[in-house]
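Only one structure is covered here, and it is reproduced in the block below.
A single protein chain has been omitted from the complex, and every remaining protein chain is retained in its original position.
The chains carry the letters A and B, assigned in the order they are written, with residues numbered from 1 in each.
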Amino acid sequence: MQPPVERVLIETSEDLVALRRLVRERAAALGFGATDLVRLVTAASELARNIIVYAERGFADISPVRRQGRRGIRVRFEDEGQGIPDMELAMRDGYTSGRGLGKGLPGARRLVDEFEITSEVGRGTVVTITKWL
Amino acid sequence: MNAFKVPILKVGDVLIVSIQSDIDDRTVIEMQQRVLEQIERTGARSLLIDISLLEMVDSFTGRMLSDIAAMASIMDSETVVVGIQPAVAITLVELGLELKGVSTALDVDDGLRILKERMRERQRRHLYSAKENAAAG
Partner (left out) sequence: MPPDNQTPANTPDPRTIQLLTERENEILEAWIENRLQSSDFRETLISGEELRSDSQTFLRAFITAIANSNVEEMRGKEFNAIRRLLLEISEARAAQAFSPSETAFYVFSLKESLLPFLRDEYKNDPELLVDEVNKVSKALDKLGSFIFVSTIKNRERVIRQQQQDMLELSTPVVQIWDRIICLPLIGTLDSRRTQLMMERLLERIVKTRAEIAILDITGVPTVDTQVANYLIKTVTAVRLLGSTCIITGVGPAIAQTIVHLGIDLTGIITRNQLSDGIRLAFELTRQRVIQLNSHAESDASAEKGENDERVQSAHP
């Protein structure tokens, strides 16, 4: 039986590898298919890397979720970094061309089913993503 | 020094880089450095990056691949990336990463074939411009 919430500290690039591996394992155990697994792990990698780049450290909480008989997985990223001054700009959809600027948030959002973000300049940011089976 | 996690082999005139597992960002940057050093040291004009075992390519990895191809090109080397997995390709497209400037092939065989053809094409061009220069006198 899985523990309800698993926390991964995010500070180094090795932590990113550990997070990716754990998210993949948990999601695979829930029954996610190959393509969805890659989507989820990629989104998690993007958001976790944001923590390292913009906030130096933070953590990610992974948990299975249930709603009206549907099962899914939720990952909540939290940091105490600088926050996002212009949310609208950060979430603006525009394809990056490899030399992309910005935090890759719109891209990550496309890969998951639910995407919530709250941020306060000087206090930190919380991003929660959910993917349903 | 520890053995480097990403093997780089020279096969004929081609440098083959094989990324065999999920690697951390630091290793990625180190790999970029080593590849360029090897291009310089061996004079290899072709670079093949095999990511058939890579189960995820995010924006950082994607940028890294684009960068390596661009840097290799500046050093007069052609690059082909082989083995992008279907699920990874779909995710890259959804992320909006097209890996512009990066040539891709299905597998090592195709990649080597493409590189060989490019080399031949180059030699033809060099030959042609040499003839032109000679004619111009």
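Basically, a contact is a pair of C-beta atoms (placed from the backbone, for glycine too) under 8 Å apart; a residue touches a chain by one contact, two chains touch by 3 or more.
On a predicted model such as this, the values are computed, not experimentally measured, just so you know.
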Among B:11, B:53, B:106 or B:130, the residue in touch with the chain that has been omitted: B:106
Option from B:29, B:89 or B:119 whose C-beta touches the chain left out: B:89
Interface with the unshown chain - residue positions in subunit B: 82, 84-87, 89-90, 92-94, 98-100, 102-107, 110-111, 117, 121
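Just so it is clear, only the chains that are shown with their structure count from here on.
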Subunit A-subunit B separation of Cα centroids, rounded to whole Å: 30
Touching residues (chain side subunit A, partner subunit B) in the complex: 12-14, 16-17, 20-21, 24, 34-35, 37-39, 41-42, 45-46, 49, 95-100, 104, 106-108, 110-111
Touch list for subunit B against partner subunit A, complex: 22-26, 55-60, 62-63, 66, 85-88, 90-91, 94-101
